[in-house]
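In this view, the complex is presented without one of its protein chains, the others remaining in place.
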Amino acid sequence: MANRRANFCGSEDHLIHRRGFLGAAAAAGAFAANMGVLNVLRSQPLASELKRQQKHVILLWLAGGSSQLETWDPKPGHENGGPFRAIETNVPGVHISELMPKMAQRMHTTCLIRSLNTRNADHGGGAELMERGRRDEPTVKYPDLGAIVARELGRPDSEVPDYVSMYTTAEGRRKGSAGFLGARYAPMFLDKDLMPANIRRLEQISDLDHQQRGELRQVLGERFARGRGSHSVDSHNSAYKRVRGLMASEKLFDVSLEPQQYRDAYGPTQFGEQVLVARRLIEAGVPFVKVARGWWDSHGQNFETHLELVTELDHVMSTLIDDLEARGLLEHTLIITLGEFGRTPRINPSLGRDHFASAWSCSLTGCGIKGGSVWGKTSPDGMSVVDGEVGAGELFATIFQALGIDHKKDYYLGSRPIPLTNPGTEPIRDVLA
Amino acid sequence: MTADPNKLTKKLEIGAPGILFCLDKRDDSSVIHCGSSDGKVYTFDLADEKPTGKPLESHTSYVTGVALAGKYLVSGSFDCSLVWWDLESGKPVRTVKDAHARWIRGVKAAPDGSFVASVGDDMVCRLWDAESGKLLRALQGHELQTPHHFPSMLYACAISSDSKLVATADRVGHIVIWEADSGRSLATLEAPVMYTWDPSLRRHSIGGIRSVAFSRDNKLVAVGGVGKIGNIDHLDGPSRIEVFDWQAGERTHEFSHDKLKGLVETLAFGPDDAWLVAAGGDHGGFIQIYDLKEKKAIKEEKAPMHVHDMVLSADGTTLFTVGHGRLATWELKEASA
Partner (left out) sequence: MLRTFQKVLLCAAACGIGAIASVAPAEELLPADRPIPEVVDHYIDAELQKREITPAAQVGDHEVIRRITLDLAGRIPTVAEVQAYVQSSDPNKRVQLVDRLLGLPDFALHQRNVLDQLLAGSDRMENAWREYLLVACQENRPWDVMFREMMLTEESQSSPGALGFLKSRAKDLDRMTGDTSSIFFGVDISCAKCHDHPLVSDWLQDHYFGLQSFFSRTYLTKANFLAESDEGDVKFKTTAGETKSAQLMFLTGTVITEPEAPQRSEEEKKQRKEELAKLDEQKQPHPVPQYSRRAALVDVALRPGERDFFARAAVNRVWHRLFGWGLVNPIDQMHSGNPPLHPELLDWLARDFIEHGYDLKRLIRGLVLSQAYSRSSIWLEGERPDRDLFAVANVKPLTPRQLGVSLDLASRNQATMPEIGADKWQEFIAGRENRAGRFSTWIEVPTDDFQVSVTEALYFSNNAEIVNEFLSTANDRLISQLVGQEDREAGLQMAALNVLSRPLDAEELTLFKNYLAQREDNLTGAWQQVLWAMMTSPEFRFNH
């Protein structure tokens, strides 16, 4: 019995035969195509040449605000500097915190921006700004970086998700927003575990039934859409069209399918596992993956917190760089390490650091970046930017340029042109390859 | 004059450069030695009309341990080195550069002056000959990583009054009692409440045992830190002390203070082990004194700063505290006319 069932639903010939009810015209190519994704993954440790040419972003989001002094902009010898030493890197003259010995050996892949002055030291407002590159206007809700990259680098009919966002710790959790680009570009959001919700077919429905009812739905959907002139209706149909492909990407989220050596390399922490998933996703063609590492808000015990979190970041980020490089993916993948703001240079009596947006750092690695470059400078006490001040807009323009996206490109909201970055915003050309 | 903890009064408060993490002082001297976040060891003579810190320069990071041993002062630092200072000349006579592979968290001297113990985040306690600086023993009994795969920290050590025992205590609440001569582990104790792992909201940890002390009869070991914390962004948990009869492996006392929040950074037993004094803090600071027989608080006082270290005189009548930007002295006796 069990055997017959399997045959009944499993045979491809049988499937095609059963599709007869739709007529030849409706038997679209979607079905055959969605198997392709998995095959690429399963058969080759290296991504295909085709996939390599596509560009990707992995955003390591340091939620709550990491300290620039304990990462990219140490101030050894100053009372604000804290207890950690600065160490040399493999780029002469560039020093980073001793908490990042592994990144120090990979500095040639990465550029540092040490002169962010973003003025908003409130978690919500700061995160909104650093996710979108600018503040919303009353009537314009801007899309976040993931949504823009999904739109620019994703394929409209993509069978893999084009924007995946992981934020599993609960504090300060933000889903991200596609703003005026609409829900088509909203992230596939993983807030509970490593597997997206509703991505697995229920056991009580066979694969064939799942497939066929989707085809029935599509016939109704296309008939209805005719003459309605509605993007909303079209988006409904295209969301359903993507379901089967997205389900096939379930395996991308399953770290147990990864060879043990890679799991060991990324390490046993949840962040390590999530970044490994991120690598699996971009290798399969996902343009944008955000992994939020929460929560860095070290008002008390800043040094202990950073000892834990920077050590983990150093390890995981270095592993990711090595892994992407070995797969030939690094030059097409931009790794952004960023949070909503940095932390106060002044050390408070709980040996903590508080919110600080006037002079802080982020890093960009890989695609389109001049590795080893450093942009901007802060004062010896770390309290202000003394050279090369940039805001969220300049950072975003730099990110777009690194990905080969024109930062002046217009979107249209009705007839109103809206450039990707506000007029007059220029990228930091010195850090671009 | 016998000590009276009920009469705890602040006598003197001096602003100091940086964050003072540690101090040592002999009863027969008016001189205090302390270590600062600016990498210097400071010497204050309380006999001066206006005591000011005279710096001894040597470390390149926070000085987290100072201990008087014989004619030397030994200092340890986050820069991983130990320095022997000649007290008379004020000059360094020996530097052990990589005494620990990671931050040194504390240095203590044996009361008989024979050896010095240091602890660090390499999770090893090292015993050094006080005179020659020779490494006598490395005591290894603490895990390098927390159960959640993050680097652990070995914050505290103490030496018994007879100089025969060493106690060490770490971030996850693991305590080991060692025989100094043999390096043998005599007992292990656990105080897991001191370590808060937040698995869902923030996914990192806070806390750890920050202080350890032997009773004067060496039968009890007290450890201090902070209890469970809800929001681990802040030191927003009850200050916490646990006392163990270490030979029996039993916890004899537990003091958790909901109002005085933060870390118990330092502990000392009073004469005859009748009471226990604890100090520490969060953004502010506190001193708490507990009656060990009645198992209740005798006295609580706000300190003018987060207290990182203290020394209680042998007769229990004078207390010296250092901490965030400040140094303070206290009396525990009827005010002298």
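A and B label the chains in the order they appear, each numbered from 1.
One rule holds in what follows: contacts are C-beta pairs under 8 Å (C-beta built on N, C-alpha and C of every residue); 3 or more make two chains touch, one makes a residue touch a chain.
Remember, it's a predicted structure, so these values are computed and weren't measured experimentally.
Engineer: Under the definition given at the start, what are the shown partners of the omitted chain?
Structural biologist: A
Engineer: Tell me which of A:K102, A:R173 or A:R201 is the one touching the absent chain.
Structural biologist: Checking the options A:K102, A:R173 or A:R201, the one contacting the hidden chain is A:R201.
Engineer: Identify the residue among A:I87, A:L194, A:A225 or A:L432 that touches the chain left out of the display.
Structural biologist: Of these options, the touching residue for the absent chain is A:A225.
Engineer: For the chain left out of this view, which of A:A170, A:L194, A:V233 or A:M383 touches it?
Structural biologist: A:V233
Engineer: For subunit A, enumerate the residues touching the unshown chain of the complex.
Structural biologist: Touch set of subunit A with respect to the missing chain: 8, 18, 20-22, 137-140, 161, 178, 180, 182-184, 186, 188-189, 196-202, 204-206, 209-210, 212-214, 216-217, 219-221, 223-233, 235-237, 239-240, 242-243, 246-247, 416.
Just so we're on the same page, only the chains that are shown with their structure count from here on.
Engineer: CA centre of subunit A versus CA centre of subunit B: separation in Å?
Structural biologist: Chain centroid spacing, subunit A to subunit B, equals 45 Å.
Engineer: Across the complex, what residues on subunit A touch subunit B?
Structural biologist: 64, 76-77, 79, 83-85, 168-171, 267-271, 294-295, 297-301, 304-305, 307-309, 311-312, 347-352
Engineer: Provide the residue numbers of subunit B that touch subunit A in the complex, in ascending order.
Structural biologist: The touching residues are 18-19, 37-38, 60-62, 78-79, 103, 121, 148-151, 153, 200-206, 208, 232-236, 262, 281-285, 305-306, 324.
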